[in-house]
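Written below as structure tokens is the structure these notes are about.
Apart from one protein chain that is not included, each protein chain of the complex appears where it belongs.
Labels for the chains are A, B and C, by order of writing; each one numbers its residues from 1.
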Amino acid sequence: MPFIPHTDADVRDMLAAIGVTDIEDLFDEIPAALRAKGLDGVPPALSEMETLRLMRERAGQDRPMLNFIGAGAYEHHIPAAVWEIATRGEFYSAYTPYQAEASQGTLQLIYEYQTMMTGLTGMEVSNASLYDGASALAEAVLMAVRLNRRAKTRKVLVPASLNPAWRATTHNIVHNQGIELVDLPCDPASGRLDPAALSAYAETGAATALVVPQPNFYGVLEEVDALSDWAARHGVIMIAAVNPMTLALLKPPGEWGESGVDIVVGDGQPLGAPLSYGGPYYGFMCTRKQHVRQMPGRIVGRSVDADGKPGFVLTLQAREQHIRRSKATSNICTNQGLVVTASTIHMAILGPDGLARVAGASYANTHALAERAAEVGARRAFAGEYFHEVALRLPRKAAGVCEAMAADGIQAGYDLGRVDPALSDVMLVCATETKTADDIDRYIDSLKRALKG
Amino acid sequence: MPFIPHTDADVRDMLAAIGVTDIEDLFDEIPAALRAKGLDGVPPALSEMETLRLMRERAGQDRPMLNFIGAGAYEHHIPAAVWEIATRGEFYSAYTPYQAEASQGTLQLIYEYQTMMTGLTGMEVSNASLYDGASALAEAVLMAVRLNRRAKTRKVLVPASLNPAWRATTHNIVHNQGIELVDLPCDPASGRLDPAALSAYAETGAATALVVPQPNFYGVLEEVDALSDWAARHGVIMIAAVNPMTLALLKPPGEWGESGVDIVVGDGQPLGAPLSYGGPYYGFMCTRKQHVRQMPGRIVGRSVDADGKPGFVLTLQAREQHIRRSKATSNICTNQGLVVTASTIHMAILGPDGLARVAGASYANTHALAERAAEVGARRAFAGEYFHEVALRLPRKAAGVCEAMAADGIQAGYDLGRVDPALSDVMLVCATETKTADDIDRYIDSLKRALKG
Amino acid sequence: MLIFEHARPGRRAPAQAPLQTADTAALPERFRRRSATGLPEVSELQAVRHYTRLSQKNFSIDTHFYPLGSCTMKYNPRGSNAAAMLDGFLSLHPHTPDAHAQGMLACLYELQEMLKGVTGMRGVSLTPMAGAQGEFAGVAMIRAYHEARGDHARTEILVPDAAHGTNPATATMCGYGVREIPTDSEGDVDMEALRAAVDPQTAGIMLTNPSTLGVFERRIHEIAAIVHEAGGLLYYDGANLNAILGKVRPGDMGFDVIHMNLHKTFSTPHGGGGPGAGAVGVGERLLPFMPVPVVARESGQYRLLTEADMPQSIGRLSAFMGNVGVLLRAYAYMRMLGHEGMQRVAEYATLNANYLAVRLRDAGFSLAYPQRRATHEFVVTLKREAKETGVTAMDYAKRLLDYGYHAPTTYFPLLVPECLLIEPTETEAREDLDGFVESMATIRRESMSEADMVKGAPYRLPNRRFDEVRAARELDLRWQPSS
Partner (left out) sequence: MLIFEHARPGRRAPAQAPLQTADTAALPERFRRRSATGLPEVSELQAVRHYTRLSQKNFSIDTHFYPLGSCTMKYNPRGSNAAAMLDGFLSLHPHTPDAHAQGMLACLYELQEMLKGVTGMRGVSLTPMAGAQGEFAGVAMIRAYHEARGDHARTEILVPDAAHGTNPATATMCGYGVREIPTDSEGDVDMEALRAAVDPQTAGIMLTNPSTLGVFERRIHEIAAIVHEAGGLLYYDGANLNAILGKVRPGDMGFDVIHMNLHKTFSTPHGGGGPGAGAVGVGERLLPFMPVPVVARESGQYRLLTEADMPQSIGRLSAFMGNVGVLLRAYAYMRMLGHEGMQRVAEYATLNANYLAVRLRDAGFSLAYPQRRATHEFVVTLKREAKETGVTAMDYAKRLLDYGYHAPTTYFPLLVPECLLIEPTETEAREDLDGFVESMATIRRESMSEADMVKGAPYRLPNRRFDEVRAARELDLRWQPSS
């Protein structure tokens, strides 16, 4: 019986202690008519050996490719120490640290995480993480609605340059509460939010919040200072959606414009989570100290124990569902503890200089690739400054190019036609620090062939 | 500077404290003429990312094969928990447990290991491990010479059915001390030691020790009871060389014949060490309690501390080189701590029933394969009972068959022609519990083609 | 010591980043960061040592018995972890075209099928990233269903008062009002109150069965009939699925939608607070509304269904597929358990819970529902002990830590005073249950002779008891160089 330690003698003695003769007797309160007839669809047991062999075959079934796709998930080096430590049993198999005295490892780590995230974003407080970047944005929108009591309508402005999956997720989570996402167009030349689009919402109370991605989905850098100032001026809650890796070099949202933003969210994946076909990653959220009681999710605080010795506890639980039930800030209970554990170790090992080198190399590699691609006929689709992703306009459909290059073992990029038919000849490409000069050569060679084909 | 934590300020302050101005000053006692001009052959540094990418390429460079080779190293399932726990920093990066109070984890584990090995072998005491099975046999021979003061010459009898690499290793290690290995022929029909060969050494003192492998190199089971009794009768130290996995089903050396053997050695690899191209494995050694002071290697004992609380220490260190120097039982200091750690966890998880199932499945799979192979023209080379390895005589050179089957992605077996030209048409094949019925089908199909080819 | 206190300006772990600094001079000034990131500057060894030592301060399943009610803290097989951490899975980009992700999709598809089998539901979507998101998906589907039928009058979700806090919170997030249904003295839903509450505004009811009181709701069929007749749907909170796995299937009980906490019943790691996975299963009526992506199998090939394939879907709830690494661990676990193993989970979880309940009762403790069978968990009330000695459930919880046991869940469910909710799970050995009973009895004795000592517990951990009220009042949420 896999994972069940009971011997026959144990079972006999335990049943006797309970006063029944058979384990089945313990289910006698369940109406007979309801009893399961069997479990269709569950095959016979495999041993661990068989399971691992099966999983190895599955993991090896598809050809490994040289990956140049970003579009929301980014391939970065993760130090070997990171997951070796994160998967130590004491982190891996611990529960939420409700019993603070028995959970100082996890609690201190989260406190350190919160410190790192506030440092990276330039904000004052951070929660202990949310599910992922997309759902964190949804939570930020709900939080903005709670914060902005002045707004007459529940309109949240989102630029077309926002990751469309994030937009969809946010809509799906918030729309039942009567919140409307208003799409702001993107300037087709620069690939940035068109500032003219904002003027319709300049009246105070016309919009609850403004979401600004940096870099945006096309890899382009938004003019965040101006946008931030606009929001502050018009009583609009400013939400930044950022890639935290880029913050090693890019201005942190806490410093955008005159007074910084109100809420920062993003996906922590680039900071230590493997691609893993989309998850688990984690969403982070930082805000101003004055907003902390409207922030959803767990928060760790430093305190002292009965002896006056410092330590860490979950705090501000009165916001949460297990205390406030239907009046909670969110229904969320879980954070992405294990990924945050890995990510905190990742950030500690990389440090400020390491992360800046990763960001710098990603920036430089993508720029090098874009320049080389232009030489073979794939020019930038947008004129705006870009960071480590670039949209390339191709002389043919992106889908075909991706397919052709896949035959060379290269994931060429993300076909923007998948989200916008008008961009079906545009491919979003990302070359992080994991890519060597040889890799880029290989890419360009393959691209050249694909464009001819 | 990889793995060096010093900041410029640290270096400055530390040099000032020492009273020198430059790190180079610290090397001023080294004669200038000796100073290295540079390090030829060491390439520039790679990052961990680059190193892992290189190593992944190397590890993936050769086609993975379905492996049917044994011949001293055996493919078995290792529970995932085993190496996850063994590589925890506290085991992985600890030193030899000389400071007992700070090393109870490793010490208790070794005590448990010693208990398991004595249980498996049916002996009274075990050391904490030696390098590998082959060198453990060499140490056993040296120990036998120390034990057997009656012997007139330093002659140790070794059957031709002993693993030739073990024979060679033993010779290479012991011959400088005037010890002679005497080869006893193998009965070509049965594949077992020819008992007639012993008669020449029946006179007391004619031989120091007799080595008996079980199963022997050809996979054949020796008549260990008779051999053991012969040795006891003639004052010859009896050394058993066994595969510990098989002891789940085979009679343990402590119970061979009337009184068991004197020394048991073997390679622990089948108990939790991956194949890893030959190492690290570990050698084990067990003996009678009365011989313990002549046993080489570390030994852990249970004791009590100043409060009377039980715990574990390295003991009988007076035998060892760091105390007795030129009079030590061996020059060995290290045991194979980390592999023993893994192996102990491995044995604990498998337990008696698990190990018996592994042994049973290996036995049954090899027998099934041998029977199927006979149908396609590869018959057993030896008539003796075999366990989980079998020597198949082929209608053509084994080398060619191996090569042909390699093209099908199968490592068909070990070509015995590599060690005995007379056996160049014999292939030693092993099918452990890792092999499924499908794998064996695939093997037989490929063999059939290879034999036709 | 905090990691920041090991830092020194200029200290680095150079092997872990590109060895050369890239040229980023072209990045315009206005986008550039000027301030420090505040990340610690430590060596690789310092980081490894710091976090290794930190980890040792945690209780965990791998180190301690962890009878935390409602959390199903059972053994997380290391084989599941190894399977999910295979390079081929970890390096797969989520935008990989389906044709190049067939190995991964095969695992996910089979996981969907197995979950359908064990729940008796018609469809499964794996994408919700935690139980609470699964709940959200479930209630959002209920809402979408009513709206698709033009039934806009339903504004209310019924929730028993014993429910997890996520249930009412979820209803709120989906724009519903919440009406609480009381519990009767035997721990079942109060049927009279239910009948009175059901009306044309009822969108549905959220139920856990067995309930959070550790008892099986016997009249579930009747409840289903009442709610269904009124046009409402039944939502099954799968938090307690471990109790009935292989014994009863939510689909057979009449539920229309269910979420499953894969990190409970299917033993993926809790990870110090996540990631979880909250797959949802639906009956016929809700099939079109499942959140995307869902994995489909078409002529031997797997592909992801998106909004385009399922126009009535409540849509995606995350950027990609959800917590795939968690799903793979659940898949490996289910394959290792197999058909027979899956049936034994509830049997031995229930055996352990009933044994532990009886032993505690025999040791003098009061069960909240002594006349009922325990399911996989049960409630002890220390009301009497608290009155007699002043030692509360929280004090017991803290003192248990001293004895090497993680505390049970305290003060939940809310309607039982001074309660401990205890769930031993099927993977604990009998002698560990006995040891727990012994420690509880010891604390009871201690309470009589030295109550103050017990109230001061714990003593044997890195910290004594924390003042959590003060923590919330004097907020210190990040380290600052001056602090």
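The rule we apply is simple: a residue touches a chain if its C-beta (ideal position, glycine included) is under 8 Å from a C-beta of that chain, and two chains touch if they have at least 3 such contacts.
The structure presented is a predicted model; accordingly, all values stated were derived computationally and were not measured.
Hidden chain, full complex: it touches shown chains A, B, C. Considering B:Val182, B:Ala197 or B:Ala406, the position touching the chain not shown turns out to be B:Ala406 (whole complex). Only one residue in the set B:Pro280, B:Gly377, B:Gly400 or B:Gly417 touches the chain that does not appear here, and it is B:Pro280.
For chain A, the residues touching the absent chain in the complete assembly are 1-10, 45-49, 56, 79-81, 84, 89-90. Not every partner is drawn; the one left out touches chain C at residues 6, 8, 11, 15, 43-46, 48-49, 52-53, 56, 61-64, 75, 77-79, 336, 427-429, 431.
Following the convention adopted for this analysis, only the chains that are shown with their structure count from here on.
Interface comparison, A-C versus B-C: the higher count of C-beta contacts falls to A-C.
If each chain is reduced to the centroid of its CA atoms, chain A and chain B end up 48 Å from each other. Here the spacing of chain A and chain C, counted between their Cα centres, is 20 Å. Chain B and chain C have centres, each the mean of its CA atoms, that are 46 Å apart.
Across the assembly, chain C contributes 11, 14-18, 42, 44, 48, 52, 77, 79, 81-83, 87 as residues in contact with two or more other chains.
Multi-chain contact residues, meaning those touching two or more other chains, occur in chain B at positions 47-49, 79-80, 84, 89.
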